[in-house]
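Handing you a structure now.
For this depiction, one protein chain was excluded, whereas all remaining protein chains were kept in their positions.
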Amino acid sequence: MGRTLVSALLVLSLSTSLSQAQSTWTGGDDLPTSPLACDGTPAEAAAQPYDGGEPKNAPDRKGKEITVVDVPKLVGIGYFNATSKGIAEAAEAIGNMDAKTDGPSRANIDDQITLIDNYITSGVDGILFAANDPVAISPVLKKALDQGILVVGYDANSQPDARQWFVNQAEFNGIAKTMIDSMAAEIGEDGSFAIVTSTFSTPNQARWIAEMEAYQAKCHPNMEWLETVEAQEDNILSFNQANTLINKYGDDLDGIFGMTSVATPAAADAVTQAGECGNVAVVGLATPNAMKPYVAAECVKSVVLWNPVDLGYAAAHVLRAAADGDLKPGDTSVEAGRLGELQVINGSEILLGAPFVFTKDNIGNFDF
Amino acid sequence: MMSEAVAQPARRLRRQNFAQRLFAEYGQELVVLAAIAVLFVVVTLVNPRFVNPNNLVTIFSGNAYIAVAAIGMAMVIMTGNIDVSVGALIGVLATIAGTLAVSGYPIWVALVAPMFVGMAINAVIGVLVAYARIPAIVVTLGALSILRGGLISVTGGTWITDLPPDFLIAQKRFLSVPVPLLFMIVLTVLAFLWMRYTAFGRSIYAIGGNREAAVATGIPVERRLVTVFAIHGAFAGIAAILFATQLQVIQSTVPPNLELTIITATVIGGVSILGGSGTVIGSTLATILFATIGSALIFVNVSAYWLRAVIGLLILATVLADMWRRHGRNGAAA
Partner (left out) sequence: MNYRALLRHETFLAVLLAIVLVVLAWQSDRFFTVANLLNQGRLMTEIGLIAIAMTFVIATGGIDLSVGSILGLVAILLGVFWQNVGLPLPLAIVAAIAAGTLAGLFNGLIITRFKVPPLIATLATLALYRGLAEGISQARSVRGYPEWFYVLGQGEVLGIPTQLWILLIGALIASIILAYTRWGRTVYAIGSNEVASRFSGLQVEKTKIALYMASGFAASVAAVIFVSRVSTTRSDMGTGIELDAITAVVLGGTSIFGGRGTVLGTFIGLCLIQALKNGLSLAGVKGDGTIMLIGAVLILAILISNVFERSGSR
């Protein structure tokens, strides 16, 4: 009996100590970064030729009624609920467009691919998508293009040649700058911060983190980057992870970044319940409704996001414009209803605008 | 196959000292407890902040909803059945609670309703398992799809916000003990005592240990099974409340693989998957072990990329340690 107990303990402690070798990790990806200028001078955008794809033998859809399906990463979270609201709003405003949202119930690349494949067979005119994986989704999107279906992405891109246009909510380096600048304004140039993200393999989050790292090194070199923890799309785990960070670093932790609309409110709740409001700043990407209590309590000062309703709205307009031939390769802007003219960047991306910062003063104006 | 795992404590109870008896009866619980203790010692040596009171609260209270759900799961598994739909059920019940709370019903209705809805849903599952004789994994795989799909098609994925402050009981403290922790401890102890000292409770072991023998001794097996599933539903309801009231937002999705986490906690805690043995103390300890591991790995700076591999290794080590304990003593007998 003693022997077995000792051995059990041995196995446990061994595996714990084995894994103690520390390495630095941030959770960013390894693609090249392009941090913006510290003072906000807009980057000189080099004009790029169109690099999107083209639907083959597409019928003339100008002015005709089209059916469109919107396939987000997953259904059941506030963010994509808001984008699909925007798509529905645009479809109603446009009139000759019938749009519905149908997504996987978990953020799973295979479920999403199967869904899109089914809609290709069912003969829709257009597909709007937010990719769970930029590469994995591309074969099925190319198949859609081959069958003359219009393909427009939003939120999370595919490979450029697998779709026509991608509505970019805000450029990665723009988000990174806004996030880091907001944090620096709250915790100072020598503050230290940690990050709660979904998973390291989620492309958008990994990209933002990499850009944040580059921008912070360039413009706020004295800030200290403590660590990045994963919390899936799980709000209780996000809450626990944020708590653990607070407990681990104590007064050495000045701020927490939430990288998803799930992680940010959970981190804010952790700070609130730990009584650390004012001591630990929370800055993050989140939808306003979920953040209102924390912003009202002045526990969170800045929530960074684009407007996802506008994002969906713009994506639907872009698809309609592509169907009508109003948006062709080489064009530099597109008309998007109440949003006005949107610029084409990076060859085949349409920029929604600069990231938006929700604060106590304006958060009440938004409901999503 | 079922008969191999009949609880055998009674056989060994004679002429053994207290420690041996304790180990014979609660071996797996002790292994898990020891694992928690070792982690605490090792991690505290590396980083003393690990044992600061706030972190203890995070560890013991943060996963309380999983522990509560695991109590019900333990009962189901002890009868030789399983439930893979509980994660989706918790999601449904949390949404029901939140919806009631924001649509003007009294708070207590919102807090109690999930228990009854959970009981009702799981009673149906229990009837299909006990009377229609469909294997539990089949029924609950089906229920998983129905509940998960139903949740999304009803809510459309909308989150519930603006919850009334009184509803958020998981954020409150009672005599400075966090409510989730209180629920976890009280329910674990009550369930343990109930299963050990009441005729009904003991019949759960009997059904799982040897169904034919249980029938022969006059236990109404079918009715008991339905009741056990219903009780499991009630625990899922309480777990859903703890889950829903921890934060100020209720998502209409639950953590991916929540059912597997709950099942893992139950079986790592020593509940035999073949039925008939184990305790709910084990399942609660196993939940605490998971929370301890998760926190510990952050405190000792394990690369986050390897975190899940280390968790997997620790789980495997616990399982193997238990098997070694059993077979090392009893020879090679299964």
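Couple of notes before you dig in:
We call the chains A and B, going by the order they appear; numbering starts again at 1 in every chain.
Note that in this section a residue touches a chain if its C-beta (ideal position, glycine included) is under 8 Å from a C-beta of that chain, and two chains touch if they have at least 3 such contacts.
This one's a predicted model, so the numbers in the text were calculated from it and none came from an experiment.
Considering the entire complex, the omitted chain makes contact with A, B.
Across the entire complex, the residue among B:149, B:164 or B:220 in touch with the chain not shown is B:149. In the complete complex, the hidden chain is touched by one of B:57, B:84 or B:130, namely B:84. Shown as candidates are A:27, A:78, A:191 or A:288; the residue that touches the absent chain is A:27. Only one of A:54, A:117, A:161 or A:335 touches the chain withheld from this view, namely A:117.
Listed residues A:54, A:102 or A:161: the one in touch with the omitted chain is A:102.
Interface residues of chain A facing the missing partner chain: 27, 29-30, 75, 100, 102-106, 108-111, 113-115, 117-119, 121-123, 133, 135-139, 199-201, 206. Of the residues in chain B, those that touch the hidden partner chain are 1, 4, 82, 84, 128, 132-135, 137-139, 141-146, 148-153, 256-257, 260, 263-264, 267-268, 272-274, 303, 305-313, 315-316, 319-320, 323-324, 327, 334.
In the analysis below, only the chains that are shown with their structure count from here on.
For chain B in complex with chain A, the residues that touch the partner chain are 20, 23, 30-31, 34-35, 38-39, 42-43, 46-47, 49-50, 52, 54-55, 58, 62-63, 65, 148-149, 151-152, 155-159, 161-162, 171, 243, 246-249, 251-253, 255-256, 291, 294-307, 310, 313-314, 317-318, 320-321, 324-325, 328-329.
Across the complex, chain B is touched by residues 1, 3-5, 7-9, 11-13, 15-17, 19-20, 22-23, 25, 27, 74-78, 80-81, 105-106, 200, 227-230, 232-237, 239-241, 243-248, 250, 262, 265-266, 269, 273-274, 289-290, 292-294 of chain A.
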